[in-house]
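Structure in structure tokens, see below.
The complex is shown incomplete by one protein chain, all other protein chains being positioned as in the whole.
Moving on to chain A:
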Amino acid sequence: MLDIRNLKVLYGPIEAVHGISLRVEEGQCVTLLGPNGAGKSSTISAICGVAKATGDITFLGQDLLGTEIEDRVRAGISVSPEGRRIFSNLSVEANLQLGAGIRTDRDGIEADIDHWFTTFPILGERRTQSAGTLSGGEQQMLAIARALMAKPKILLLDEPSLGLAPRIVGQIFDMIEQLKSEGMTILLVEQNARQALRISDYAYLLNTGTIQAEGTTATLGQNDELMAKLTGLG
């Protein structure tokens, strides 16, 4: 579904990702693991069009490089960005509407907003309040719900567990697992390897802008040395 070849991501003269290749098949959950500065978020930024990149990014047979961000959203790529990037001065409802920017079916948008308010009653209770009043975990749920408002074909999740308490992290991963079971294709970026591997089918390990290891989660899980390093027990 998403096919990336020889991707290089550039920030001015600095190359953050040095020619990586990865694939995500429909219905899969694929995880990019790795430490800070490995190039995970840069890869996500290149896919959604925020960062400049070279190489090939093909999505459903369509070449994405050089297309506008809006066109990529239309093609079915939606992101919950690193640090959540909730619009804190806007109401919870307005945040969800922003996610639906490319849609014109007003009734469908309202119905989907209601769906999220039922799924997460706390969001419904704070409907007209500034999203900045939500807790970190609630903001993360809102960020994911907002990304889903675009009715994407693939959901990019950039560090959804960042800065959250362990119990909340569990809830977020339950939510991602639920989405996956409903058939959503997911590309997940995480530092929390244990939780991420629990729900993904395939994983890539990035470090300093290159892919160090890859494999199905079953194979990676058997590599004790690697797992120890990833889960911070080594």
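Throughout what follows, a contact is a pair of C-beta atoms (placed from the backbone, for glycine too) under 8 Å apart; a residue touches a chain by one contact, two chains touch by 3 or more; residues count from 1.
Everything below uses one rule, namely that contacts and distances are computed from a predicted model.
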Name under which UniProt lists the unshown chain, selected from "Fe-S cluster assembly protein SufD", "TonB-dependent receptor", "RagB/SusD family nutrient uptake outer membrane protein" or "Branched-chain amino acid ABC transporter permease": "Branched-chain amino acid ABC transporter permease"
Hidden-chain contact residue, picked from the options A:91, A:171, A:207 or A:223: A:91
Full-complex contact with the absent chain, from A:81, A:160 or A:209: A:81
Which of A:1, A:50 or A:122 contacts the chain that the document leaves out: A:50
Of A:21, A:54 or A:130, the one touching the omitted chain in the full complex: A:130
Interface with the unshown chain - residue positions in chain A: 45, 48, 50, 68-70, 72-74, 79, 81, 85, 87-91, 93-95, 97-99, 101-102, 106-107, 109-110, 125, 127-128, 130, 146, 150
